[in-house]
Each structure stands twice: as C-alpha cells, then as structure tokens.
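Below is one structure; the comments refer to it alone.
One protein chain is absent from this view; the other protein chains keep their places.
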Amino acid sequence: MTALAASDVTVALDRNQVVSTVSCAVRSGGWLALLGPNGAGKSTLIRAIAGLVAYTGTVTLDAVDTRTMNARERAKVIAYVPQEPVLPPDLTVGQYVLLGRTPHLGYLATPGRHDRERARAAMERLDVTRFAARRLARLSGGERQRAVLARALASEPQVLLLDEPTSMLDVGHEQQVLELVDSLRKDNGLTVISTLHDLTVAGQYADTLVLLDGGQVVAAGSPAAVLTKPLIESVYAARVIVITGSDGHPVVAPRRSPSE
Amino acid sequence: MRKRIALVAAAAFLAVAVLVAAFVGAADLNPLATAAALLHLPSNLGPLDRAVLFQIRLPRVVLGALVGGLLALAGAGYQGVFRNPLVDSGMLGASAGAGLGATLAIVYLGGTGPGTVPIAAFVGSLAGVAAAYATGTAASRHTVLGGGVATLLLAGIAVGSFLTAVQTFVLQRSASDIAAVYSWLLGSLSAASWQQVTTILPYAAVSSLAILLHGRHLDVLSVGDEEAQALGLRPGRTRAIVVAASALAAAGAVAVSGLIGFVGIVIPHVARRLAGPSYTSVLPLSALLGAGFLVLADTLARTVLSPAELPIGVVTALVGAPAFVWVLRGTSHVGT
Partner (left out) sequence: MTAACAAALAGCAATASDTTSTASTPAAPASSTPTAAATFPMTVKAGNGAVTIKAKPTRIVSLSPTATEDLYQVGAGSQVVAVDDDSNYPADAPKTSLSGITPNIEAIAKYNPTLVIASQNTGGLVAGLTKLGIPVLIEPAVATLGAAYAQIEQVGQVTGHADQAASLTASMKKQILASVAKAGSGHQSLSYYWELSANPFYSATSNTFIGQIVGLFGLTNIADKADKPADGGYPQLTQEYIVTAKPQIIFLADNEAADGGQAPAIVAKRPGWSGIPAVHDHEIVGLNDDIASRWGPRLPQLVAAIAQAVERAPQQPAQ
C-alpha cells in the first residue's frame, strides 16, 4: 500500500511548458483519474510520475522522493502501462509477461522459478494463461490488453500507472478491464493513477478526479465536485448536461443545441 | 525444450562442418592418414602434408569458425539494439571504416608485412562505429530519452557513405592498387595462420561474452526504450554496451578476413526461425550457426574451383541471398 503525491511538477518539452506546477495526491489503495481535453498534459504528467521524462518538482511515494531511487528501484514499485504498448509480434504471451519480472532481476540474472511462478499467477489473474504459448500477434485487442496488464502485475507493483487503458475498447471490454483493475486494486492493495477520456466512466471508478487544462490543474476532488456542468463546459468547450445516476455517481452527456 | 534442441543441433552442425573442412582441400590428403594425424595417432602423413594439414588447413578452419561466429553475433547484437531485423554486422560504419583502413594501408603503406592491413582494418572499423555513434547521439540529443534508434541507424548510413567515398577517392589516386583493395574487400581466409587465431582470440572472447550476457536485456529492449526504462532498464547504457561489443566482434572478424556479407544478417534470422525471437536463444544459436556456416562456405570457396579460390564474400552472398528469401517467406511479421 503506497500513497503517491506529486508536488509542483513542471515538464517542459521543446521549451513549451506542457505541465505547469501540477500538484495532486492519491492515498494508498486509491484511484486517481486524470481528466482533460487533448493536449492538456495528462500523458506527460503520468510519464513524469513514472520517471520517463525530465521534470522539476517532486514526486513522492510514501513521502520518499522518487528522484532518490534508481530506475530499478522505482520499477519495482511503479508499473507503467502506456497508451500504445509495444508488442513484439513474435513473442509469446508467456515470454512477454515474464518481462514484467525485469525490475526484480539482477544485472546478469535470469528469471528463476519464483519469477516464473509470479508471472504465472499474474496470467491467471488476468485470465490469459491459455494464451501462454501463443504469439502476441495472434491475440485480439482485448486479449492483448489483458496480456499487458498481466505484465504490469507480474512485477508486483504497488502503484499502477495506466495511460488511457481503454481508449481502443468497446463499452463491454472497457467495463471488463476497469472492473478487473478495480478488483486488482482491492485484492492486491494497488494504488491506481489513470488517464481516462470518458468522464462518466472516470466518475464511476475513481475516487479522486483531477481536471487538467493547458498543463494546469483546474479542479481536483471527488467526482461530484469536479464533474460539474460549468467546469466541463468551460474546459472542454462543449455543451453537456450532468445528471446524477442511480448509484449516486454523476453522468455526463453531450447536449446538442436545438437551433443547429 | 525448443531452445535446448536447437542449440544441440547447431553445435552438431558446427562439428560436422569442421570435420568436413578438415578432410577436404586442394592438397588431397589421404583421409585415413589425416584422421590418424588429427587424433595424434601414428600416421603415415609425410612431413609436407602434415605441414599443410596443421599449418595451413586447420588454422583456416578454426579462423573460419571464429569469424563466422563473431559476424553472426555482431549482427544479432545490432538487430537487438536497433529492434530491426534488417541490420547487418557491417552497419554503423563498421564495414566502411574497415574498408577505408585497409585501403589506406594498401595504398600508402604498400600493404607490407602480415600486420599492416589487419590492424588498419580493425582500427578503421572501430573508428567508423565510434563516428557513427557520436554523430547519432549528438543529433538526437533533443529526443526525450537521448540516442534514438532511428537516428543512430541513419547516422550509420551517413558515416558509412562518407567513409566509402573517401575510400573511392584514395583508390582513384592510386589506380594500380585497385586489384589488391578489391580482393581484400571481397573477403578471404587465404592468409589464415595460428598467429591470426591467437591474435583475435582475446577480442573474440571479450566481445562474445559481453554480447551473450546481454541477451535478456535485448529482450527487454524489444518493447521500446520508454517501456524498457519503466521496467528498470537503462536503454542508453545497454545500447552502448551491446553496440561497443558488437563493433569489437565485427572489427576482429573483418581484420583477418576482409568484408564478408550476409552472415551477420541472415544467420540471426535462421536462429529466430528455429528457436523464437528471444535473444537468450538467438544469440548463442547465431554464434554456433554462423561458425558452422562460414566454415562450410570457406570449404566451398577453396574447393569448388580448386586450386583457385572463390572470394568467400561471393559464396556467402550466393548462398545467403536465396536463404534469406526463404527465411523471409516463412516469417509473417518482420520486426516490431
């Protein structure tokens, strides 16, 4: 169980400030969703937290600055799943998931029995064990997503960073994946930070939302506090209605202007 | 397990190749006497024939195995680092640098003595890779993770073209050396001696070990620099080490044998077909297959037109190109 906090994180790419003094925090075992229009800096912020891009400011795991950790130590705690993971087509699912054990292997070490067992457990959790010998190229989109999550899980992380884990999935598969992440969160005590483009879905799964615009935090808090009509309409330059669903979570729906 | 079977089969292939090569040659040695001599049993091989076997033929076979293994390993190493299966051991200016070094030695130093050209080729090869690497990393300094792979490859092409142009220029100034340079460029093991074997052995050992130990790292690199770093690897450092080791391996090979193509690019593919894409299998398999292949190719080269020799680069190309097509046909996805 690890709490993560980002404090005054700024990322400059090609002299443009893509993320400007962003601060946010998630309690251990919590789920933080980063929202915002295209180009708001969500992916870049996630990459900064993962230590994959240079940033100023601090990112702490349980109050320990991640800058004091080397890449391997950080990889043992944080698992990062990018929006478009690279999947070597000829690698089998088993070999791919085993790559998740990399943070735990010494420089010249090779995966041992314990590593294979952890990888197997991860594959079972994600229900991809029957694909273990199949090449990645021969999987469907949903199966591939699960294989990627299995790899992330195999490294026994405490924090899961997911960049748009469902943007390519239909509503059914999206629900499947998010339910899975939620149960992993509860069963394995994972802390989750994810970017999500669907506002309603974000409100259903995350307990903290952070709304970014132009690299800056516009709002942060519970779904009901952040998913309000004026905020969304101003940040996204869209027309929406926000209603409260039967489970108490806000539902955001686009609205069409009658005269057009 | 697939990997284990493939390795044993490759080792057997190498053993057979070496045996065939030891018994075959222009000198037409009596097979039984040769076998006896090889096993240190009393043999009625005359002193001259003995000299041919132990001083001329055997070192050539051993050198062929060394060179073939080094070229295949270097090629596989580069393919892993660049995540591109169409990369050869001569990339990054290695071949062009060696060619320029050899040309300069032949034109300005008369190619005298047994040491000048190999040393010049060795140094030239390493210098070529260093220049390409420096150019590539300087050019990609603005990339997030520094040292982007595509930029390195392009830098290699640019540096290689430049060095080849310089070589052509030097050659034009001394047209009488064209034949000597050309025959070096085509590759040959005709000067093989035990001295050459012992000279490149340390470079071969160090570079091979370094490459083989990084098989798992290359597998992690296959998911891209960013994800590899997220898994705790340092992609830039891994890349530097494997490129340096592969450059050393290729330089050692090229120094004694001239430019031999196709081994570095085709053998790793065959290895992949046999044992899957994991570099923990592809690397050792490539070394064994490359060694066996070059020994056989050289045996062909020195017997097909006996007593003349075909340049070995011609044999590897004539055999390697169709083999490459066959390998590609069976591979449904090439690279990531």
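Going by the order they are written in, the chains are A and B; count residues from 1 in each one.
In this section, contacts are C-beta pairs under 8 Å (C-beta built on N, C-alpha and C of every residue); 3 or more make two chains touch, one makes a residue touch a chain.
Given the structure is predicted, the values throughout are model-derived calculations rather than measurements.
Colleague: Over the full complex, note down every shown chain the hidden chain is touching.
Modeller: The chain that is not shown is in contact with B.
Colleague: Where the complex has a chain not shown, which of B:11, B:26 or B:157 is the residue touching it?
Modeller: Looking across B:11, B:26 or B:157, the contact with the absent chain belongs to B:26.
Colleague: Even though one chain is hidden, which residues of chain B still touch it in the full complex?
Modeller: 25-28, 47-49, 51-52, 54-57, 59, 110-114, 172, 175-176, 179-180, 183, 188, 190-191, 193-195, 302, 305-309, 311
Heads up, the rule we're going with is that only the chains that are shown with their structure count from here on.
Colleague: Can you compute the centre-to-centre distance for chain A and chain B, using the mean CA position of each chain? Integer Å is fine.
Modeller: Spacing between the chain centres: roughly 44 Å.
Colleague: Quick check on the complex: what are the chain B residues that touch chain A?
Modeller: Answer in residue numbers: 142, 144-145, 213, 216, 219-220, 222-224, 226-227, 229-234, 272, 276-278, 280, 332-333, 336.
Colleague: Where on chain A is chain B touching in the complex?
Modeller: Result: residues 13-14, 47, 50-54, 71-76, 78-80, 82, 85-92, 95, 99-100, 102-103, 105, 108, 110, 137, 155 of chain A touch chain B.
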